[in-house]
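Okay, here's the structure, questions in a sec.
A single protein chain has been removed from this complex, and every other one stays in its place.
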Amino acid sequence: MSLAFTLRTPPTVPLEAEVLTPARLAGLSAPEAAKLSVVHGNERADLGEFFQVQGTADGGGAGEFRLTGDLSRVKHVGAGMADGRIVIHGSVGMHLGAEMTGGEIIVEGDAADWVGPEMTGGRIVIKGNAGHMVGAASRGSAVGVRGGEIVVFGNTGNEAGHGMRRGLVAIGGDAGDFAGVSMLAGTIVVLGSLGWRAGAGMRRGSIVTMHPVELLPTFSYACTYAPLYLRLLLARLRRLGLPVADAQVSGRYQRWSGDAVELNKGEVLILEA
Amino acid sequence: MTEVMTLIGGRSSKQGTALCAGKLAPEYIELTSVVEMNVEDMARLGLSNNSKVRLRTPVGEAVLRCKGRETKDLPSGILFMVYGPMTTQLMAGDTAASGMPISKNIDVEVEPVPEAGTGT
Amino acid sequence: MLLNGVLIEDTFAEAFTMRVARLLITARTPRWAKEAALKLTGFATSVIGCKCEAGIERELAADDTPDGRPGLSVLFLTMDKESLPQRLIERIGQTVLTCPTTACFDGLPDVPDRLPVGKALRAFGDGFQASKVVGDRRYWRIPVMEGEFLIEETFGMQKGVGGGNFLILAADADAALAAAEAAVEAMSGHPGVVLPFPGGVVRSGSKVGSKRYKKMVATTNDAFSPTLRAVTESQLPEGVNSVLEIVLDGTDGAAIESAMRLGIRAACRPGVKAISAGNFGGKLGPHHFHLRRILNGASPPPAV
Amino acid sequence: MGSSLRIVNGRVYDPANGVDGEVRDVCIRDGKIAADAPPDAKRIDAAGMVVMPGGVDIHCHIAGPKVNLARKVQPEDHRYDVHPRTRVTRSGTGGSVPSTFATGYRYAGLGYTTAMEAAVTPLGARHALEELHDTPVIDKGFYVLVGNNVLLYRLLQEGRLEEFRNALAWWIKVTKAYAPKLVNPGGDELWKGQRNANITSLDDKIGPFELTPRKVIAGFIEAATALGLPHPVHIHCNNLGHTGNVATTLETMRLAEGRRTHFAHVQFNSYGPAAGKSQTNPTSGAREIAEFVNTHPNISADVGAVMFGRSTIMTGDAPLAYMLRQFGGTKWVNADTENESGCGIVPFTYQDRVYTNAMQWAVGLELFLLSQDPWRMVFSTDHPNGGSFVTYPRLIRLLMDREFRKARMAEVNQKALDRSGLRDLSREYSLNEIAIVTRAGPARLLGLTRKGQLGVGADADVTIYEEDPDKEKMFSAPRYVIKDGELIIEDHEFRVDHEGRLLHVAPDFDPGIEQVIEPFFEDFYTIRFANYAVDDRYAPHHEIIPTAPQAAGARP
Partner (left out) sequence: MSENLKFVPHATCTFCGCVCDDMDLTVDMDEKRITKAENACVLGKAWFREHGIEQRPYALIGGREATTAEGVEEAAQILARARFPLIYGLSDTTCEAQRVAVAIADMIGGTVDTTTSVCHGPSGIAFETVGESTASLGEIKNRADMVVFWGGNPAEAHPRLFSRYAVTPKGMYIPNGRKDRTVVLVDVRRTMSTPVADIFLRVKPRSDFEVLWALRALVKGRRVDPSIERRTGVSLAVLEDLVARMKSCRYGAFLFGMGLTMTRGRHFNSGALLALTTDLNEFTHWVAKPVRGHGNVTGADNVVSWQTGFPFGVNFSRGYPRFNPGEFTTVDLLARGETDAILILASDPAANFPKAAIEHLKRIPVISLDPKTTLTSQLARVAFTTATYGINVGGTVYRMDDVAITLRPAFESPYPSDEEILSAIRDRVRALLGGNRVPAVAPAVAAAS
């Protein structure tokens, strides 16, 4: 049986638990895992002070483990992970999967701000909503997601995919403002509505939306067509569990080019009603 | 009858000078309890200077006295009031990862508050 | 050995190692996928004169293609690693890129050896092209007058087999043709195999070099040409008046063997005297497809 | 002051006193080097170790308005280089522009005990002093930017040379500066006033002034010489960073005419004309510059070596930063200071495969290796412009270890290397020479007689390194660092916190000059004259280094 952590004592102040990665837990027994260090506010604490730990880590390499409870004050879960799998039954705090390079995180709940910032690989799937800065660049940095996939079934806040250079951010619900701001390349798909000012300052890359939206005046209409790559992309989203309609797969999309303030090589694709 | 308008919070020099005297002084409280509104909007809502009006956002509400401004100074649909205890009631706590709550250009529902004895 | 009364000669087909790529061509309708594929694989019968060999492997239903549209898979072969990308770039650029509604995907995604075909063709986009990663595969979107041409960035290349063959030795030309058609019909759609010649059939089997012309790399296979029975060292049995050859290229020996089995069986019909195969004495090609063993279901000897 | 200490069995390098690797005791009493120490003095056994005076950085950018802008603009550069607090020391962040506490601790952690911030506007002096106050352990001072000062230009233009000299002294004194600094003289007026233009030669007219850089530079050298400052005019030449600037640099050096003058980060001013088909790729001008310095004892320089990796361009030379912004990525900071200066900041990365960057790296090394007088061609990277001061140990190894240098040379742009002279140089620096270029030399150039040496009476700023064939490793983490006689670092760990001193000068001036300056302030400054001078509260621990005024116009 894999390790299973159940939140027993919810932290009253933020708990930073970057130890919760498959690599750090590899080969540990439950009592060993409970001894791992976390930072509770400004002091060190044992993981076991907050979590009931059961099972044993999967042997040999990074395995899978499970977290249960309201972890909305638990930050940095899966940060920097390279392989393995984390399943979270409940909501989770900031910096989930920050800078991860591989592996997979599944959240059967909501995630706070900063899901997968500056990640380079792997996959994060949020079944509920996610906060702001999904897959974004850290403040001051120009580059956000460098690879991998983030799939949010619900809504996201502002700046999803800020500065992304590669990879996929897929949002089943609505995106907040400034989705894809300053993006360098990569793909953002929003099955719901885009907020304001999507793609501001984008250099390259694609933002795809299924609902009408008025873009910045520095975007120009190009044509209406059925971009073939979308068929591949939407098929993939379907495989990842998002409810992609046939009409979206076979539909025609308006192509808008922008942002003219930058390279003007980006595109926003808007499904024609 | 309610309408959605855009509330701008801001400062005024009167507020600034009253602030020096203290935020608990009556003139400061008075200053921060008034909302400026376009006169035509007021007429449409049946409001006159000093009428009570309720502003509501998804997070809270505040009851204020209104004060008319001509269209050239304050366009229709815009409200202005100085920051203070009343504006805090209307502001959401989310800062969108910036630290800054939205305190200017908030969409608010505007609703006249009937006062006892006005008989309308 | 006799099959349906047809003599299966105790010989083997001698085949070469080639480099193969598999292309999946999709289009709005099967027709346009086919148009592109036919052009792409046209004039690709033999490396001797075409520098490559290619053919349609099979038709693909919409559910079996990456983009959910109807398509075809094509095998494309050359003799060496260097020329495969060159030929692909030339041919895809002229035949698929140009053809309405098509897209071109790699059919060997798990193969480690990658050819930068889309990567080279993207230059047609003159800087307006854009790449896109879906899953772990990268595609190039090349703007064209119709809209956008989509091609995978790289294509897998693996060792394949070229020159699998068998000869249908028949009593007359009609019988030879009917048998060849039946063989092609039986082999068509076989995974991993294409028949690069017209209709899958070649009438002008050749031998290496020339007895007379120094510059000719290949000349007529006089040993199997009925009109020369009297003037050359003929290998034709009695009563054979026409020979047709089926040439098979494929992704691996097993596919060739399995297809040959189907093809030979289908070819053994009235009017056919014998089935033979072309070889060069076993000295040139590492793959030997022994006809009798194939038909008995035994594996061919391992490639040298 | 610290207690007494006796360092025994160490190999001592004290070039100022002619000590070259002798094993001898160094005694410390009351914060000074002493002839002897009491018997109960704490003993440090330095067997297998090298004892040197604390390092002295003659040119770096560590405090003040522009440094703080550079800090603020790069949160992403701090994230991966944190500096945790200990029980006794404050926390901070690093990156190419560390926070003040991290700056002090990291300098000390390399065995440096003195550093000079090289460019502060007079108006920014108060700010710089506040930051320096929060820069622990090391002694520090700053050079004040005067080379684009509008009032000084007016006096110079009108030939009011005595007032010019007095005003210069006033500016240095009231800002508590250590030396006058010229940066791209004349450039600011063109930058701010003429749509971002720049000076291109010593004879360009400076905007509305009847002045040229040639006249300005000569005027400052003249005045500073007369003031008898411990460190002379410190010059960042015109055309810095531009291909072919070696001609301008040599012309500027000639303006000194035998008077002491210091040239900052000359690497950036030692580029020959473009080579090959390129219009911009410079050749190396290191040989010409090194020869000039070798043969002119009045001239001194710090190298300003370039080290590959992340850096921050921060300079009073605003047009230069604007030019570099096209290579730097997304951020550019410009900050104009009224009547005094410009400033530009660009985050920057030197890449070994890039021709120009590799050439800059090579030119820096060439200058070191061609220098015949280590006392006058001293160590710097113009931190953080050429690279962070934390790269000093690597630079030391590049100078001391020919094989290491060769291995590194193999990795850089070879075309650049071909056009430099670096392949021909096999010299290796000795420990004694390293002690000169990092300690004794800069201290002497600064006129800091009690620094950079271990003679009796010197400041007890001592560094003890464990000997190691890998010089980078050796110089990266001294075993002991002693500041003012106090054992700050013991066994590589901070034992106590310490506050160093501000080093500044206070040249005399005719008080009448204030009647000239004040009206200008009321017209053209936005701060009152009375509020301009920095008072002593901003230098709670300080030391005034004396000046030796000379008769005006005197020549050495």
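Per-chain numbering from 1; labels A, B, C and D assigned in written order.
Simple rule for what comes next: a contact is a pair of C-beta atoms (placed from the backbone, for glycine too) under 8 Å apart; a residue touches a chain by one contact, two chains touch by 3 or more.
The structure presented is a predicted model; accordingly, all values stated were derived computationally and were not measured.
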Chain not shown, its touching partners among those shown: A, B, D
Given B:T2, B:N50 or B:T95, the one touching the chain that is not displayed: B:T95
Sole contact to the chain not displayed, among A:A200, A:V213, A:L228 or A:L242: A:A200
Contact with the hidden chain (one of B:P26, B:P85 or B:P114): B:P85
On subunit D, residues whose C-beta touches the chain left out of the figure: 63, 65, 67-69, 71-76, 78-93, 95, 97-102, 123-124, 126-127, 130-131, 134, 150, 191-193, 195-196, 322, 330-339, 345, 523-528, 530-531, 534-535, 537
Contact footprint on subunit B, counting only the chain that is left out: 6, 8-13, 16-24, 59-60, 72-75, 78, 80, 83-85, 87-89, 91-105
Residues belonging to subunit A that touch the chain removed from view: 12-14, 16, 18, 37, 39-44, 73, 76, 79-80, 94-95, 98-99, 113-114, 117, 132-133, 138-140, 142, 177-178, 181-182, 196-197, 200, 214, 216-220, 260-261, 264
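Keep in mind that, in the parts below, only the chains that are shown with their structure count from here on.
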Between A-B and A-C, the pair joined by more C-beta contacts: A-C
Distance from the mean Cα position of subunit D to that of subunit B, given in whole angstrom: 57
Inter-chain centre distance, subunit A versus subunit B - centres from mean C-alpha coordinates, in Å: 39
Shared interface positions of subunit B, touching two or more other chains: none
Complex contact set, residues of subunit D against subunit A: 73-77, 79, 329-330
Contacting residues of subunit B [partner subunit A, same complex]: 94, 96-97
Residue numbers on subunit A that touch subunit D, as the complex places them: 138-142
